[in-house]
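Partial view: only certain chains, each at its native spot in the assembly.
Should a chain be cited, it is by its letter among A, B and C, assigned in written order, with residues numbered from 1 in that chain.
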Amino acid sequence: MRQRAVEAAQKTLGRLGQIRKRHKPGAAPGTLLVEPGQPPARLWMMAWDEHQLTEAELERVDDLRPHLGPRRVMWLNVDGVSDEETLRKLGDLFHIHRLTLEDVVNVHQRPKAELYPDHYFIVMNMLRYNDTLETEQVSFLVGDGWLVTFQERVGDCFDAVRERLRQGRGQIRQLGADYLAYALIDVLIDHYFPVLERYGDRFEDFEERILETTSMDLLPEIRTLKRELNLLRRIVWPQRDALNALSREPTPLISAETRVYLRDCIDHATQLMDLVETFRELSSGLMDMHMSVVSHRMNEVVQVLTIITAIFVPLSFLTGLYGMNFNQELPGNMPELNTPYAYEVLLGVMALVAGGLLFFFWRRGWLSMGGGVLMGERRRRD
Amino acid sequence: MRQRAVEAAQKTLGRLGQIRKRHKPGAAPGTLLVEPGQPPARLWMMAWDEHQLTEAELERVDDLRPHLGPRRVMWLNVDGVSDEETLRKLGDLFHIHRLTLEDVVNVHQRPKAELYPDHYFIVMNMLRYNDTLETEQVSFLVGDGWLVTFQERVGDCFDAVRERLRQGRGQIRQLGADYLAYALIDVLIDHYFPVLERYGDRFEDFEERILETTSMDLLPEIRTLKRELNLLRRIVWPQRDALNALSREPTPLISAETRVYLRDCIDHATQLMDLVETFRELSSGLMDMHMSVVSHRMNEVVQVLTIITAIFVPLSFLTGLYGMNFNQELPGNMPELNTPYAYEVLLGVMALVAGGLLFFFWRRGWLSMGGGVLMGERRRRD
Amino acid sequence: MRQRAVEAAQKTLGRLGQIRKRHKPGAAPGTLLVEPGQPPARLWMMAWDEHQLTEAELERVDDLRPHLGPRRVMWLNVDGVSDEETLRKLGDLFHIHRLTLEDVVNVHQRPKAELYPDHYFIVMNMLRYNDTLETEQVSFLVGDGWLVTFQERVGDCFDAVRERLRQGRGQIRQLGADYLAYALIDVLIDHYFPVLERYGDRFEDFEERILETTSMDLLPEIRTLKRELNLLRRIVWPQRDALNALSREPTPLISAETRVYLRDCIDHATQLMDLVETFRELSSGLMDMHMSVVSHRMNEVVQVLTIITAIFVPLSFLTGLYGMNFNQELPGNMPELNTPYAYEVLLGVMALVAGGLLFFFWRRGWLSMGGGVLMGERRRRD
């Protein structure tokens, strides 16, 4: 259990530590410090006009040119951000600022939206949950009639949108590149909710286990949970802020129709924030509660042991008393020892003392408190 | 006790987890993903002009048309949000944006208010308290001369308003649909107060029980309480914000007269916020206090047991002393054992030692601290 | 002690729970739900012009009319807010909105200020401290040349102002109704300071007692203190905000001269806020400190008892040793028992062991820690 938690913690912290690791301090701003020997980026293009949709995997950026033009919309998805040449050519083709390209390459950016004269740039985070929380930066470059998205790895959550494009359902082929960008961001945000549902399940699970457990097993897991919620929050808040800022920009690159949809998207991002904050609050008391319960269980045990001692100590005193060696032939010295059946009487007295103490403890509720443990009442009681 | 609390927790968390569950990630925005095979929605209409009021349950949306018109006000209440056809027809009739309809269907929205050119859209939450906190989304669509409300289930808190409409008391039939919407929201918010009163009672109850209890019984209940207050807060704050935003919109759809009433309604929503925040603060110390009291009670017990041991240990030493087998015939070896009545003297010494220790403990206040438990003083003392 | 605290808690909570209790959910807004059979309100009027001051208790609202007029100022104080007829007549006379009257009747409003075209409405809270914190809503209606104040009960803190009016001292008769309203609010706020001083005394008292106490006596009192400060804060903050909002309104109903005084009044309200926040911060650590001290005292006791045991356990081992029944006639078996004066030597060894342990504990500082309790050093030490 702990092994998994520690690994999760390391991943999460590693993620924090890695931030901007690729960027060598001191390099000129706008330098694309891609590691050499990386596989080329995978370019997948979809382009359409009123009449038809073309879909193709491109070898080179230049193959893109025929698909650009007025009354056409082109979506290029780039998987992999380490292919310097492709990035540079795309930068030339769409007049993208080198700082923007740097932000595309240096993943682990804060979600943000930036407006340039003829395009805008959005950084979002795609969320996945496989044992631990994984994020992948997705960058959107939206111009008039074209959209370029960059992902760190192959594989995303956009297939539903692709299918809608292919089938021409809904408005997605009527409205421009700005609506497409919205549609992708909407899907991306929608995929946060199943992840947050998992956290809901984990909370229920924790509550159960905290009341059962007697050791500090859950400590690292709770720490990891808090750290993941912290990471989530660091993603979700700026994401909402970025969308909000974008929706307030008076740019012609976003149509009035898309703005209505964007508002809906911001609503969902706000719901995410609400959920994350709720989980954070719930998690805040978890650690204290865990430590309290563990400490209580341990005290219960000590109490039971102390009860055992407290019952036998007076009995041992009595045995010690009649083990004394006073000269019984002198007057007044320990006549009990020379009384017939005195032994049985003493045994009876001892039983009375022990029983009396047990009764007293039971009446005080101590047996039902810690001592209840003795009676196997624990499971039933709470 | 615990069973109930865990169930309540599951419901509350479930509620959090369910958020947007119906909405399949990746579906086109504006898709009404209603589950098939649902019973049709129940449409109940009230319409009136200066002279008279008509009230009817409608079969189809189209039956509504005769009741619309200038100088008339129509209120349609729809119970059930899973009837796709009805929703679509209403959308067509009143020019409602598909995203708005999606928000109506996907209950668990954050309370909000949105303004469209010829109508506005308000999402509120109706509160009920049956053992656990239950919320139901109520959506208001307010146009010029018409109001449509959507509820998840049959049954609401609006009967008083219906009665006022039927009897024509007050201004409710003179003023338009905007005043009616206000009147409904006012009633809805008024129904929060009895629920919050319940929380007041629960706090009093908790304070009592925390001082009495000796086990960790209350732990899950306190957690549930905190979670419910958390949920309440997530509802109450955006509700106030939504009303506030609405009151500041310069739309002709809200008359000056209604605005005055709206201001009053915001006052009440602010009071709700105050109450919820107060309860949240009160609840924050509850858990610590509970754990402290339980731990204190347990320590009291351990202290009493330790006192028993501390009294008998010196006595046992004395018995051990005179149980030694030194050869009494040699000079100096244990002359006490050969003294008449030494046994009785020793018993007296033991009584003195025990009494002295008890007196010492009593003077130090330890008997009145933990030991007071021994004297049955606990109930009276605190 | 506890009884009083619980009662105080109930009152405070009751206050929270009562909020808007009188207002039946679902009643038409503006309905004056006064309980029937209430005694009529007591109307006390003061009116003056340049030349003279008239003062009278009125039977009916209509008796007021002669005293209104240009160049005159009239102050009507109404004790009791359950007299529906009086309220209705005053509403007609001064053109008061029915929602305003509702706010007058439904005491427990949040402090607020509302501006109407020809008058403004202020809700404040009068504070009293008799064992527990008591608040009373005072509503001010200020028009051009008239001021109406509503109080829940007979008895207030305004006598000093009445006296100043009668004697014509200061500017109070030269300036208009707005200045009079300010003067009353100023007095009302001034009366908060003695109450807060009491809290200062209680804090000093708590600090003393917390260091002395050994049981959880103070727990309910600290809870009550926190709750009262919570309540105070809920009153003091909106009070300041209301005055602030009022001072920024560009209404001719408040003269420039009065505005200067209002600014002073806001300063005092801000000081109140400072004080309440300070007390809240001080109170936040009180509970933890109390529990820590109690737990420490209890541990001290357990430590002393453990020291007793730790000293006697080795001694008892020795007595046990020489109580064994090895056959002393066999070689090597317990020759000590057959040594003259061995008993005395053993007693000496025991004394040495006991003394050595005591010395060791003393050197380690344990006797001065928990054991210092044994020496009666506690009072002096801390």
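By our rule, a contact is a pair of C-beta atoms (placed from the backbone, for glycine too) under 8 Å apart; a residue touches a chain by one contact, two chains touch by 3 or more.
Bear in mind that the values here come from a model prediction, so they are computed numbers and not experimental data.
For this homomeric complex the structure file specifies 5 copies in total, of which 3 are displayed in place.
Going forward, only the chains that are shown with their structure count from here on.
Distance from per-chain Cα centroids to the pooled protein Cα centroid is smallest for B. Residue numbering shows that chain B and chain C use the same positions for less than half of their mutual interface. Centres computed as Cα averages put chain B at a distance of 25 Å from chain C. Work out the mean CA point of chain A and of chain C, and you get 41 Å between them. The multi-chain contact residues of chain C, meaning those touching 2 or more other chains, are 323.
Those residues of chain B that touch chain C in the shared complex are 157, 159-161, 164, 169-170, 172, 183, 186-187, 190-191, 193-194, 196-197, 200-201, 203-204, 207-208, 211, 260-261, 263-264, 267-268, 270-271, 274-275, 278, 281-282, 285, 288-289, 292-293, 295-296, 299-300, 302-303, 306-307, 309-310, 313-314, 316-317, 320-321, 323-327, 330-334, 364-366, 368-370, 381-382. If you check the complex, the residues on chain B that touch chain A are 2, 6, 9-10, 13-14, 16-17, 19-21, 23, 25-30, 97, 99, 102-103, 109-110, 112, 114, 214-217, 219-220, 223, 226-227, 230-231, 234, 287-288, 291, 294-295, 297-299, 301-302, 305-306, 308-309, 312-313, 315-316, 319-320, 322-325, 328, 334, 336-344, 346, 373.
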